[in-house]
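With one protein chain removed, the remaining protein chains of the complex are shown where they sit.
A and B are the chain letters, set down in written order, and residue numbers restart from 1 in every chain.
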Amino acid sequence: MKKLLALVLALMLALAVVACASPSAPAQPGDAPAVQTPAEAPPAAPADTAEKVYNIALIPKDATQPWFQRMNIGVKQFADDTGHNAFFKGPESFDAALQAQVVDDLVAQGVDAIVICPIDPGAVEPALKRAREAGIVVIGHEGSSVENLDYDIEAFSNQQYGAFIMDNLADAMGEEGTYVQFVSYFTTSSHQEWADAGLARQQEAYPNMHVLEAEPRVEVEGSAEIAYQKAKEILKKYPEVKGFFGCGSRDAPGAARAIEELGLQGKVFASGTGMPNENAAVLKRGTIKALTLWDPARAGYAGLELAVKVLNGEEIAEGIDLTPDGYQDLTWSTKYPGKVLQGTGWLTVTAENVDGFGF
Amino acid sequence: MKKTFDKLLRKNEFYIFLVIIVVGLAIQFRSGQFFASNNLVDIFSAMIVPHLFGLGLFMIIVTGGIDISFPAIASLSCYITTKVMIDTNFNGSILVPLIMAGAIGWILGMLNGFLVVKFNFPALIITLGTQSIFRGINQGVLGAVQLPILPETMAKFGLEPLFKVVNRTSGLTSVMPIAAIIWVLAIVFVFLVMRFTMFGRGIYATGGNEVSAERAGFNVKKIKFLIYSFNGLLASIGGFIYFCRMGQYEPTNLIGMEMTIIAGVILGGTALTGGKGSLFGVFIGTFLMVLVDNSLILLGVPSFWKTFATGLLILIGVGISALQVKRASNRYGKSS
Partner (left out) sequence: MPISARVFLIDTRVAQQYCHGKGVFMESCLKVVDVYKSFGAVKALNGINLEIRKGEIHCLAGENGCGKSTLIKIISGIYQLDSGHIELAGKQYTQIAPIESIMNGVQVIYQDLSIFPNLPVFENIAFNSELAKKKKLVNRKELRSIAQAAVEKIDFKVDMDALMGDLSVADKQLVAISRALINDAKLIIMDEPTTALTKREVSSLFKTIRDLQQRGISILFVSHKLNEVFEISDRFTILRNGENAYSGTTGELDENKFAYYMTGREFAYETFAPLKLSEKPVLEVSKLSLNNVFQDINFSLYKGEILGITGLLGSGRTELALSLFGAVKEIDGDIRVNGKKVKLRKIRHAIQNGIGYVPEDRLSEGLFLQQSIGENIIISKIDQLTNKVKILNKKLRKAEIEKWVKNLAIATPNPSNAVTTLSGGNQQRVVLAKWLSRNLDVLILNGPTVGVDIASKYDIHQILKKLAAEQMGLIVISDDIPEILRLCNRILIMKDGRLTGEFQQGDVTEKEISDLLLAGI
């Protein structure tokens, strides 16, 4: 019996390694940006849409994460403003299979529309296909590559956002020095696009900056702890590194912890996506000069608004106004015209404005 | 002399020690950083949490059991503790949340112990079940979410240095957190228990032969119950330190860590079949796992090799154990 147990365990160990290696595990919010100030932005709903009350579900990636908790605030706001039955329903952990299950449940309930932030496009496509076959309107957010949806809404174009992070980092580094890019996983496509865009921006605008050749891009597994450890190692091995370009919302904060611990404040900087509240301290200490993000509440609100417009049969065209700031004059993305709408919804968080966000 | 050397060759610890030296020299050669004072401090500080987990698990594995629920125990007890501290605007001594997390962990560990003793099912199955239950309670019933901002006391505890080391050449500072005190206390405690108490010898005896242990007069059930409970306690304290140092609570960050911890314990020569293992072995086994986790960049190995390296280590560890078992029973009579 003991021998058997030992064998089973050994196998599990081996499997666990394989499992850890696959990128299915945790990823995280910091994936796209939103616009300016707080969430009271949206004005009252127009009266003419109130004639029919729709059931619309918003499916986050992971209902437990603050990012999506914030998105839920936008959902509630939308429901209050418009009278539609908009609600938030998502997997309790970052699990693509669970998310597909949620979609199927909602199809069975017979909702009118679904707004979804897909974890893994491949895993939800079949469920979304069933939803559309059942006549349900499907709107994506951070899901431009998903096929089975009516429209996808992005807070901004990935190119603009990546360049924007780079501008912030260059500003902090005085436009010179070596930097490293962090992504959650090498398979996180939005992070890769931002990193690519950031690199392109640096090559074009900041000739005195260089990406570290030995470790240009590092995977930090969506964990602040790993971002911290990797940053520490890099700083020890490559003392020339002066900056960290973070994509995921844990990347720059994790790097900031390493910078502070190693006593490199003011010499090394981090920039990237990040939530205001949890980073207030590092921002005020100056380790991070500016973080970038979009407001998930507004993105959620805009997605729901778009769903209603589609349900009402309104024309969806360039320049459409979905109410929240940054989503009032949308454009088609160049890559997916006619499908993916982009706003100008990024925000910059600095030591000065960090306390004004309320999230 | 030869006998001592033979004995040495039979110990996992010896081989792991060699591997560590080789890896260390390689790091030194590639980066000149391994023996830098601050790098060593970094590695030891990264060891605190995994080794705390490993200590509790070590005692369980020595009895011939296993517990894979400890990350779930740590996640659950730390969520409850942190949440309560936030909701009550707690601002007192760090000992309050520390003891609270430990106590909750102890209670959850007691559940494991109770089930193992009472039903005598394989501990792997039991803790696989309780792991799901604890996760379910945390993320389902309690709706645990990330807590980005810790109460002042906890955040301070996470950052508070016990001492700092500055590397003169690079100017880099490395910090040994104050939590290392708890770590050292735990090591000393487990050492004393395993070596100098009848309870500790009973742990080894149980792993060697449970029936004999009972006949000799050890209270085997009590021993098992207590070590599973103690494992819950250590897991929660380890988790508490982890989250305090990270500066935020995350319900899923620890999940999946159990395999690395088990691997570290086994690498150090603790036999999964029970009865065999040393505290020193656990230390260097964990050290090697942490070292590899934290040194690939220093070695100049691209970071996506990390999981490969970890897997390789596990295979080596299991392989060495298997070899030893084979060597021990290597008589022709056993070969048909």
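FYI, a contact is a pair of C-beta atoms (placed from the backbone, for glycine too) under 8 Å apart; a residue touches a chain by one contact, two chains touch by 3 or more.
Since the model is a prediction, treat every value here as computed from it, not as a measurement.
Displayed chains that the missing chain touches over the full complex: B (touch as defined at the top). Within the full complex, the residue among B:F90, B:Y204 or B:F287 touching the omitted chain is B:Y204. Only one of the listed residues, B:L8, B:V141, B:A216 or B:L312, touches the absent chain: B:A216.
By the touch definition given at the top, subunit B reaches the unshown chain through residues 195-201, 204-205, 207-209, 211-213, 215-218, 274-276, 328, 332-333, 335-336.
One rule holds for everything that comes next: only the chains that are shown with their structure count from here on.
Computed centre separation for the pair subunit A/subunit B is 33 angstrom, with centres defined by C-alpha atoms. Interface of subunit B with subunit A (complex): residues 31, 33, 36, 38-39, 42, 46, 64, 66, 122, 124, 139-140, 143-146, 148-149, 166, 170-175, 242, 246-248, 250-253, 256, 259, 262-263, 272-274, 293-298, 300, 302-304, 307-308, 310-311, 314-315, 318. The touching residues of subunit A, when paired with subunit B in their complex, are 1-3, 5-6, 8-10, 12-14, 16-21, 25-26, 63-66, 69, 92-94, 186, 214-215, 218-219, 223-225, 228-230, 232-237, 239, 257, 261-264, 275, 277-278.
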